[in-house]
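This is the structure I want to talk about, given as structure tokens.
A single protein chain has been removed from this complex, and every other one stays in its place.
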Amino acid sequence: MKSLQISLPGLDMKNPIMPASGCFGFGREFSQLFDLSQLGAIMIKATTYEPRFGNPTPRVAETTAGMLNAIGLQNPGLEKVMNEELPWLDQFDVPIIANVAGSQEEDYIAVAKEISKASNVHALELNISCPNVKIGGIAFGTIPEVAKDLTKKVKEVSEVPIYVKLSPNVTNIVEMAKAVEDGGADGLTMINTLVGMRIDLKSGKPILANKTGGLSGPAIKPVAIRMIHEVSQNVSLPIIGMGGVQSAEDVIEYYYAGASAVAVGTANFVDPFVCPTIIEELPELVRRLGFDHISECTGRSWKNG
Amino acid sequence: MKSLQISLPGLDMKNPIMPASGCFGFGREFSQLFDLSQLGAIMIKATTYEPRFGNPTPRVAETTAGMLNAIGLQNPGLEKVMNEELPWLDQFDVPIIANVAGSQEEDYIAVAKEISKASNVHALELNISCPNVKIGGIAFGTIPEVAKDLTKKVKEVSEVPIYVKLSPNVTNIVEMAKAVEDGGADGLTMINTLVGMRIDLKSGKPILANKTGGLSGPAIKPVAIRMIHEVSQNVSLPIIGMGGVQSAEDVIEYYYAGASAVAVGTANFVDPFVCPTIIEELPELVRRLGFDHISECTGRSWKNG
Amino acid sequence: MIKKELCQIVSQAEIAEHIFMLTLQGELVREMNEPGQFVHLKIAQHFEPLLRRPISISDIQKDKNQFTMIYRAEGRGTALLSEKKPGDVVDVLGPLGNGFPIHEAKPGETALLVGGGIGIPPLFELSKQLVKQGVNVIHVLGFQSANVVFYEDEFTKLGETYVATVDGSYGTKGFVTNIIEDRKLTFDVLYSCGPTPMLKALENNYLDKKVYLSLEERMGCGIGACFACVCHTGDDPTGYTYKKVCSDGPVFKAGEVLL
Partner (left out) sequence: MIKKELCQIVSQAEIAEHIFMLTLQGELVREMNEPGQFVHLKIAQHFEPLLRRPISISDIQKDKNQFTMIYRAEGRGTALLSEKKPGDVVDVLGPLGNGFPIHEAKPGETALLVGGGIGIPPLFELSKQLVKQGVNVIHVLGFQSANVVFYEDEFTKLGETYVATVDGSYGTKGFVTNIIEDRKLTFDVLYSCGPTPMLKALENNYLDKKVYLSLEERMGCGIGACFACVCHTGDDPTGYTYKKVCSDGPVFKAGEVLL
């Protein structure tokens, strides 16, 4: 497993595989199924300052090779995450990446400041891209200046490195990436979901109560690969890639595109054991492709040779 | 079939189903398989002023529930389309929508002016959104002012109504739609492909010679539905919807979202008889859902009742 | 414990129009305890349909390591499932959730089991277990119409059974609530599973009784991790407290959650 060990800002990881935020809760449920210490890291569910109930149901809908979700950032709020979820997670030997969300600047700053103090939180993931929050939210992820500014302010208060999660729902993803790099981000995570909708044939109405939702799953992988390919050539930040990852082969495709680690979201619902399975299969695939270490794969699609 | 007859600017159609541009050539190949007069209309392959060879191969790659293409607008050029393709198509009782492309303003204007004179061209589809053309091209489809301006200039020279084809690769699709409405468009067609990429596991390089390509097929349907849902509530132009349509049910979902007609692209490769099949199945589905005419379905997802 | 297992199909049969009875065999049957639990099925190896489908367990045969489900072939996933043959395998995650509390009905007491459509299946295992425990069971089953009626005989063998159809093509015309009222059925505990309007009616009609309701919600993970299937609690109908249908339910005491 030496071939999988990697270090990214704030993160010393046994392997580069981690569940994506929102697809793994705070780990409690999956801990009944396998030992969470096997994971490279865990991206926990978005935390906001106040508790949030989220959107009305239905909150998920299936699409061809994908799904829509409009959970609406339901979470127990900063205090409970600090006092209950993070201490509980501390029993596992795995770095936590805390996904920080809010509907205004102050929220992000307040959450980042506090949560970055938790001993097992090794990095923050700044969620400026959730398509399911109505107030503010999406704007942070689509206006470069705003994203840069927020990054800077969060960076100032955070005790750990920050990764900014980019939205794919923009005309120019490179511009966004450069802006947050300028703002002092230590890394990027990409991509969040594409905004989508499904309409029920019988009722004629959108299936999701929130009408629109975020599209995830294999359907969006080519979009994510393209964006990481573009962004990785234009910024010098490490990228944690995600979008439709289901297999060790998918992980390598993300590496070739330019990623330095990979998160698995929707696939956890399809196969709750997908993360440990990928971790188990990766070393052999890396070897078979002729590499000593998985990090040699990063950016091969655009690097020479 | 009365329940399917519709009229849109420039287009009196037996039914609202037409093959999408680039997925049906100029009809010659499909004419060996079925009578093209069955179709509501035909959107022919993009025509540019000069002939274009297009991109190097491979030009297509498969993705999960979708495909990428980077044909690069290969076409025989305006003159040949005027002298050979359109006259040949004239034997069928079907209105032609000519897809107009270019890499600079003058190209669009020159093609639009000429091609709109052909007797069987009943409308133009202004392709400001092809992701596979390197010079200019994409910019027209992502900057509202530029799109508005081009629409206006093409409108001035065209003898038939113009539909502007919107790119989904933008932060704000409504803004684009409003811009081309202001520019005098008679209708919209949406969506064109999402920019995507696939990387080959063995070579480590993108499968497409052009590296990136346009993602089409069922994978993108939720994105198209969402955009049409949004745009149809904010402009008063009719919309020809497309993106992953494979069945009569998909057609209704597009109508519910806000479309007034539907184009079928990638599905023609999966089943070359898909258009006539959908046309055959639609009347019964419309009836079963309780409508007298398919146009009653337009925008039901957001209209009251 | 929740297990994931490729279970083999023992038998599958269409027992009413578009209603299929499917029996699977697997080790995870050992983990099945309460009636009212469900399994989450991945129907095809490919990515379309992508998500698992939640289906209730309707009959557990522990001795044979087999369990049965009854489902309606409705959309793409269940239609594909209905095409599978004995010997084929299905990827099962389960058992999931918390089922009906059978000990709320004491030996000699009467339990009223009220089911609507494809909400009926879990009541079968429930009824079996109640009867075994010495509880007197009465079943009231509601269907759309005669062609989709199933399991009447099976329920009749366990206890008094009444059938209603919405269009009156079989049994009593109307809803299950009509039957309960018209026949003045009395009970100590009520267990129900079916469409939300039915559950709401039952909840309202028997505020003073022990009533347990099994809910349905669109699911992502099925194990409590994704917050897809959340509902407000009864005592905090607009606040932050919540229950997850998949892992806290699907069975709740009436009033516990907001329907």
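Every chain is named by a letter (A, B and C) in the order it is written, and numbering of its residues begins at 1.
As a working rule, a contact is a pair of C-beta atoms (placed from the backbone, for glycine too) under 8 Å apart; a residue touches a chain by one contact, two chains touch by 3 or more.
Quick caveat, the model's predicted, so the values are computed rather than measured.
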{"item": "Displayed chains contacting the withheld chain", "value": "A, B, C"}
{"item": "Which of B:Leu4, B:Met18, B:Ile71 or B:Ala101 contacts the chain that the document leaves out", "value": "B:Ile71"}
{"item": "Residues from subunit B at the interface with the omitted partner, ascending", "value": "22-25, 28-30, 32-33, 45, 51-54, 57-67, 69, 71, 74, 76-77, 207, 217-218, 246, 266, 268-273"}
{"item": "Residues from subunit C at the interface with the omitted partner, ascending", "value": "44, 46-48"}
{"item": "Sites on subunit A contacted by the missing partner chain, in the whole complex", "value": "64-65, 218"}
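The rule we apply is simple: only the chains that are shown with their structure count from here on.
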{"item": "Innermost chain by mean C-alpha position", "value": "A"}
{"item": "For subunit A paired with subunit B, centre-to-centre distance based on mean C-alpha positions, whole Å", "value": "34"}
{"item": "Rounded Å distance between subunit B and subunit C, as computed from the means of their C-alpha atoms", "value": "46"}
{"item": "Between subunit A and subunit C, centroid-to-centroid distance (C-alpha), Å", "value": "36"}
{"item": "Where subunit A touches two or more other chains at once, by residue number", "value": "63-66, 218"}
{"item": "Multi-partner residues of subunit C (at least 2 other chains)", "value": "47-48"}
